[in-house]
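Okay, so here's the structure we're looking at.
Excluded from the complex is one protein chain; the other protein chains are retained at their positions.
Up next is chain A:
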Amino acid sequence: MSEKLSADSRCEQTGDEKQDTQEKEAVVPERAEEAKLKAKYPNLGQKPGGSDFLMKRLQKGQKYFDSGDYNMAKAKMKNKQLPTTGPDNNLVTGDHIPTPQDLPPRKSSLVTSKLAGGKNSIPRKDRVLRAEEWTLGGLTLCLLVQ
């Protein structure tokens, strides 16, 4: 079934073109882009699209710290300057000693969302509470916190 492109997209290819010409022309820019990418990063794509990229995605957010490595590196570095961190400081352990600059900035204290405040949003109700519950030995307590 050929795609029906709307009359609104005059700047893009029109539906008048035959399907395979359309596909060929669509493919050529993609191949050109691929060539550009391979020119910049010749080692890319040795493995089919998948594994490395997926593994990276699955491990998002993972930070490793090994205190043994840390102390070994510190001992090695006793007489030399502390090494500065490279771009991959999150992936490598032991070879460098984290410095205060490496540490991610402390997340700022939680404040009310700007969607709920400001002159563009009129709070409808007078007060907003958050009720917290604890279960203490089977007895459920409810504390209203403002």
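Going forward, contacts are C-beta pairs under 8 Å (C-beta built on N, C-alpha and C of every residue); 3 or more make two chains touch, one makes a residue touch a chain; residues count from 1.
Note that contacts and distances are computed from a predicted model.
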Undisplayed chain, where the name is taken from the UniProt record, one of "Tetraspanin", "Serine/threonine-protein phosphatase 2A 55 kDa regulatory subunit B", "Mitochondrial ribosomal protein S22" or "thioredoxin-disulfide reductase (NADPH)": "Serine/threonine-protein phosphatase 2A 55 kDa regulatory subunit B"
Chain A residues touching the omitted chain (full complex): 1, 3-13, 23, 26-27, 29-34, 36-38, 40, 44-45, 48-51, 53-55, 57-58, 60-65, 107-108, 110, 112-116, 118, 120-133, 142, 144
